[in-house]
Each structure stands twice: as structure tokens, then as C-alpha cells.
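Note that this complex is displayed minus one protein chain, with the remaining chains in position.
Here is subunit A:
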Amino acid sequence: MTMTFEQMRANVGKLLRGIDRYQFNPAYFQTSVTSQILLKALTNLPHTDFTLCKCMIDQPHQEERPIRQILYLGNLLETCHFQSFWTTLEENREFIDGITGFEDSVRKFICHVVGITYQTIEHRLLAEMLGDPLDTQVKVWMNKYGWVENEEGQIFIYNQEESVKPKNIVEKIDFESVSSIMATSQ
């Protein structure tokens, strides 16, 4: 697909159902187009494009190959079951042909989720989540995000302490609210 992501997003409805504004066309369904759109949507996580696509693919088509498999992969990502995702992807590699940088986009999403959850994480755990059995990817992503590892195999992600603090919201009463009461009381 040669269109930009924004173009695709603006036209998803029409693409998924073949609705053309200017011509009277019966709706038609193309499995390959739909699969590509779904995979592209996954590359845009954490945006909810993937969920929104599901709203426009009817049930019979959702059960066709490879759409069913792609939906399954997508749900694994949405529920953060990253290890299962990589295992399942191994068995279905042919589906992602034609989407350049698919795996990198997924790893970017995984790092995003790790980045908002962890202050420090074990190297081994991160490697598992990145689907990196040969331990080649972790260093690449650590470099991208400036994450540093200590001697004990712990990777420092982000100083979460600074922003995740208990908050106490106290009631504030401004003068205007009480001024009329004060004026009428003796």
C-alpha cells in the first residue's frame, strides 16, 4: 500500500467495505486489502485503529484466513501477552510479508508500554518481551531510548518516582463564593 497512514485512516471505512462515495457500487470485500489494513493498524499502536477496524469487518469475514490469525495477533498485543505474540508470529510469518518494519513497529509499542510501567527492569524479562531469544535486539532498543544496564543485569528505564507521587486534592474555596454570604450575615 503506497498511501500514507493518515490517508489510509481517512479512508478505512471505504477500503474495508468498498463503499465509494460517487459511484453506486455494491460493497465488495477483499481479503488481502483487509489484512494489510489490519497489520498497518497494528503498527500504529497504541492508537486504537486496530479496534476501530474490527468494528467494520463483519463476522463471516473475520473468520477467513489470514484475517482470523491477524486478529488473534492483535488481541495478544492489546492484552500485552508479548511472549505469546512472538511465538504465534513465528508460526505465521508469511502474513506480515509486504509490511515493511512490522516487527520494529511492534517493538516500539512494547518499549512504549515498558517505558510507562517500569523504572527498572531485568534484562532477561525485557528480552522475552521483545521476542529476542538470541539477545540481539535488546541492545539496539536500549540505545534507541538511552536505557542503561547495571552490573546486576537491571536496565534503568525512567525516573518514575518523580511523576508517580501520591496526590492530595484539597478543597479550595475562593473569596467570591463566600463574599455574598459574608455581606448578608451580621
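Methods note: contacts are C-beta pairs under 8 Å (C-beta built on N, C-alpha and C of every residue); 3 or more make two chains touch, one makes a residue touch a chain; residues count from 1.
Convention: contacts and distances are computed from a predicted model.
*Asks:* Select, from "ATPK synthase", "CBPA2 Carboxypeptidase", "DNA repair protein RAD51 homolog 4" or "Eukaryotic translation initiation factor 3 subunit L", the UniProt-recorded name of the complex's unshown chain.
*Replies:* "Eukaryotic translation initiation factor 3 subunit L"
*Asks:* Just one of A:32, A:143 or A:184 touches the chain that is missing; which is it?
*Replies:* A:184
*Asks:* What residues on subunit A make contact with the chain left out of this view?
*Replies:* Residues of subunit A in touch with the missing chain: 9-10, 12-13, 17, 19-27, 46-49, 51-52, 54-56, 58-59, 75, 78-81, 113-114, 116-122, 125, 154, 160-161, 164-171, 173, 177-178, 180-181, 184.
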